[in-house]
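Input: one structure, supplied below.
One chain of protein is taken out of this complex; the other chains stay put.
A, B and C are the chain letters, set down in written order, and residue numbers restart from 1 in every chain.
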């Protein structure tokens, strides 16, 4: 596949994800972590315009200088006019305007990629692809948040195949102690945070081949897990009490039965289904209640060939930190990962809404420990 | 004009105000005081459905029980499912859905009013008209806020006649001391807070026949009015410092020139124009700087025959309190005014975006002293 | 009594109020509205030093220039070193240091008053006396807050005569309609906010000769008064829910019995006692539940000769606003009252912890409507 074909495929997939939306769904931002879908549409476009077209396409005319301001997530270098631009407050540019912008950039990129199919810009082009794939997953999770927190519980799509999946029974495999190679190696794309490959010494451990199911987690709820501080980190316990947390996100107890919002609308919780939308604090408390623990990201990577992964982002015990020898790229691209390396937890694997081909065994996802709107789950270790 | 004709005229005017909007403009809520336009469209409809159709139209079928929850501003009686419904987070019901709801209710109301043109429900029907007229003004001010706080500064309409108006020179008239009748009298509609008519004794005072102009207020800014605590209430001074207030809302200093956002877009401040969008704190500080004061609402009402009013809501010194003999209506309608009678200031007059025929010399508008998104101005007294 | 004798008496009384305190009690500030007792001791001293000694006593040497910073409540004119000085965070100056400062100023004042017993400084001297008397009452209420919010519930003094008082049965007197003179007249001292005397027209009304008792208020609690939004202002209802208010301040329900903290320690609530420590919101809700209302400050002043007052500060319906003709004094003294004339409610009367001779029928006390740590009660009107 040429870069141009790949570009077109990825760009099309983003629009396909948004196809079931109403105009209004593109606009709102119920919480800070969720971005309005139209912002994702514009921001992924801005990425190609800013790092390729404006710098490398001769004669390219910027679509609208104000859009740099509206669709930039790298705020630190922005100066001048100081107006608060909480994304969810912006009714303009309209969805139609944003798609016009997208079309304009796509046409320029088509012309650009026809002539630059290879060479020294390939890295930044591929980065743009991966960047857009990350936002495709965020589109799914942000749309789910927007519709799932609406009191009408509208479905995203009735014929979606993006359902909650089923899991299998827990079974533990043992991994021997020794030195393991961690981090990306190979010719393909990876993010800077997966480099550089290095050795980590691991003690012998056991790790489950299955993710925790809804049924198993319900036992924790019924056993009073949310009411017993002993299973929780001090900050997790504060989080439970402050937010009165009693179940995973999207779960509702109606008339004694558990329902959860899915992309198909409100559904009874499937007991055999894989647990979804829990925070690191909940993952850790569940493991403590089971007398076990979460794996480190190194244990996960060393054991991953032994199990299937890809239903949920799996919380690990590891903090998100630079690998030995990690170096930021110069310039704005260098802000991509490094500056977030404090107070976040690593999640490994991929989820059922991760873009196809986007996952890697060395992939390091990261979120703050209280967040739950991603497709997150639990794999136990001991 | 029959009640039905009046109904149709008022309902049409609401839709006319929204005609220039894009779908996205209907959805957002940049601050708590501003409601999304689609909420105004739905809420005014809900009022007629709830207080007339559901209670008094035989065989009326509620459009959607969930809408009672979404469009109700009288939250106290709502129970059951507790989901946070910040209005600006709701992408559903869509704008099209809301207009369908509106059409459904309008059809039922047409049938209803054809048969109930008079009688004991007239009061609540007329209250519904006035309620909708209040929301028409809020539509103007909320739309202005939504567009005027967008970094693209889009115009509401280029051919709007809703421009900032000009004022005349200050000139003071004297009013003699004595007992004055205050409050509504007559056969027409008024709100409960304008009743009951009573006597107030006033000392002799002088009051300006003109509103303060932009030019006059600029003198206050240039004289350092925002930097000298002596002119301000203690809470006003806190407000200035906390929010770094340096000018009226919508004013921007670009390259040494003052611009302000208007419904036609960003415009240079017209020095002869009438000052707009200031808080009670600013109105009071300006008056103190001039060595004068704001009138009380009683002084205003007694003097109003001597000047033109209707460009701005004019801040008075008076707190919003019940008149002697004030009594709340029973039931939900009784929540209309009385429960807000603490910590707010009375504004008198009307503004250029007040609905025609909505103003009255006895009308008591009220807002918290820091708010500025309404069309507010200053009339001096001494 | 000479000014000097009066000075000595008032200064001594302040120290007498503090006599039962432990050193530690002088230091803490549990909430922003409460000041540490040592601050009151220093601030009342600072007042005499700043407005009399430093300006008018030849050769007076300021005790410590830093104290101007520490004991000044008129922060607006303070510049230079910006260090946060939350009063309750300051362990220094020590209590002993503050009393040394007090002694130093008292000696200078003694010398000063021996020579300036009359003349043009008398007004500011008398203002200093009244200022200190206001802080004497605050000492009682702040000490009560400090000790009453300690989990050990220590008594202020076992032999205090500052007990909760008893009230009599409600009985209403009628006051005829007509013009009434409001505001201070006479030769003695009054605050600027009681001037200038003016006429107010009042409708006929009835007002109770007694304050509401604990027993009567318990009926309101038992009838679910704190759970029914209909009796409350919208902001009052928010306050109830946000703070989970279920009873007056200092009340505790232990094993089904109501106790309240008093200056003698924790005591069973005396049913015949006069209700104490309620907010304006509670006062207003109680009155609404009784089908009555609170009096305005003008109704109160006109009727006050008909009843005894002095147990509680009585919430009125009136907002704290300038009287017609009110003018601020020039300079820092002008900050005394005027700048607080927004968002506060007038309380009339005096309380059992008000300094003797400090009360006046024209006295206008004022607090924000949610505050309850003063000795506040309810007198009904209709």
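Note that in this section contacts are C-beta pairs under 8 Å (C-beta built on N, C-alpha and C of every residue); 3 or more make two chains touch, one makes a residue touch a chain.
As the structure is a computational prediction, the values presented were derived from the model and not from experiment.
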Of the chains you can see, which ones touch the chain that is left out?
A, C
Who touches the missing chain here, A:26, A:46 or A:232?
A:232
Of the candidates A:53, A:127, A:175 or A:200, the residue in contact with the absent chain is A:200
In the full complex, which bits of chain A touch the chain not displayed? Write them out.
76, 179, 198-203, 205, 229-230, 232-237, 280-281, 284, 293, 317-319, 321-322, 324-325, 334, 339-343, 345, 369
Footprint of the hidden chain on chain C, which residues?
22-30, 66, 69-70, 81, 83-86, 88-95, 146-147, 149-152, 154
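Just so it is clear, only the chains that are shown with their structure count from here on.
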Given that chain B and chain C are copies and touch, would you call their interface same or different according to whether over half of its residue numbers are shared?
same
Taking the mean of all protein C-alpha atoms as the centre, the chain whose own C-alpha mean lies closest is B
Note, CA centroid farthest from chain B's centroid sits on chain A
What whole-number Å value describes the gap between the mean CA coordinates of chain A and chain C?
57
Whole-Å gap between the CA centroids of chain A and chain B
44
Interchain centroid distance [CA atoms averaged], chain B/chain C, Å
37
